[in-house]
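Got a structure for you, written out below as structure tokens; questions coming shortly.
What follows is chain A.
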Amino acid sequence: MGRLLSYLAVFLMTYSFYVVFSGATSLFTLVLGSVGSLVVAVLVKNLLVSRKLKISDIRRLAYLVLYYAYYMTVAEVRAHVDIAKIVLSRKMKISPAIVKVPYYVETSYGMTLIAGSITNTPGTVVVQVDTNRKHFYVHWLTARVFEPARAREEISAVFENYSQKIFG
Partner candidate 1 sequence: MELVPVAIAALSALLSVVATYLAVRSRDMLSAAVFSAAQSTAYALIYYVLMAPDIVLVYVPVSVGILPAVTVLLIKKTERYER
Partner candidate 2 sequence: MLASGLLPLLLMGSAFALPGLSLLIKNQKFYRVYALAVSVVGLAMASAIFLETLERRVTTYWFGGFRPPLGIVYTVDLLGAVLGLLSMFILVLSVAYSGWLIRSRSEYLYYTFMLSLGAGSVGCLYTGDIFNFFVMLEVLSLSAYVLVSFYRDNPKSIEASIRYALVGMVATSLYLLAAFIIYGSYGTLNMADVALKSRNPGAVTAYSGGVFGDITFSSAIAIALSVWTFTFKAAVFPNHFWLPDANPEAPTPVSALFVAVIDLVGAYGVARFLYTIFGSGSVVDALRRDVLLVLHVLGALSAVVGALLLLIQVDIKKFIAYSTISHMGLAFMALTVGTEGGLAAAVVQLISNSLSEALLFYTAGVAIVAAGRSIEYVGVLRRRRLESVAFLIGILNLFGIIPPLLGFWSKVFMFTAFLEAGYLASAVVLVVSTGISGIGYVKLINNLFREAPRTREDSRLEKTLVAKLVIATATTALLVLGASVIAFPRFMLIISEVGRGVADYLTYVRTVLGA
Partner candidate 3 sequence: MNAREVAIATSITLMIVLLAYVIEAGGLGPIAPEKLRELAASYIISTYNPWNITHSAQSLEAVTAIVWDYRGLDTFFETSVLFISIVGVALLFRGYREKTGVGGRGLSEIVKTSTKILAPLILIAGISIAIHGHLTPGGGFQGGSFIAVLLVLLSVVFSLDFVVERGLSTSRLLTLRSIGLMGVFATSIALLLVGLVTGVSAYVFQNMVREGAPVSMPPWFLDRPTGGTLLFFNVFEALAVATGLSLAFIVLSLRREEVEEALERGEWYE
């Protein structure tokens, strides 16, 4: 059951991407696409899913959408305004530093979500990740603090909250 569910999850993800991508609602597209998605699901299921999925995992999807909305409207906008100010100012007040930021999520998906969010906001880039000791090394354009705990507050605390809820 759990196995079937994993296949179904991959299939649905692929198929929805496919439907949006081809933007067509003709039967030709839908039928051939379902066959293709089935093939893809069989091929990549082992690559993608490592744990057993449950029906209740749908809740996580809702968080993902919520997170996407938050991320695009709040976090990104704030960071973009900052970088625009820096680049366009005459003297470019930057204080670059590589700081250590701990993280606590367990799965690699959660870790990737946090790291991706950090990198995708201008001003912070993950340079190196230590998966054993659970640290990111983040290059921070306008570093204000260097201690790991406080840097985490500034950089990744919000992302991690969501990540915890989405991927556990």
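In this text, a residue touches a chain if its C-beta (ideal position, glycine included) is under 8 Å from a C-beta of that chain, and two chains touch if they have at least 3 such contacts; residues count from 1.
With respect to how the candidates were assembled, all candidates are chains of the complex that A comes from, given by their letters.
Since this is a predicted model, take the numbers as computed values, not measurements.
Of the candidates listed (1, 2 or 3), only one touches chain A in this complex, namely 3.
Note for the complex: chain A touches candidate 3 at residues 10, 13-15, 17-18, 21-22, 26-29, 31-33, 36-37, 39-41, 43-44, 46-48, 108-109, 111-112, 115-116, 126, 128-129, 131.
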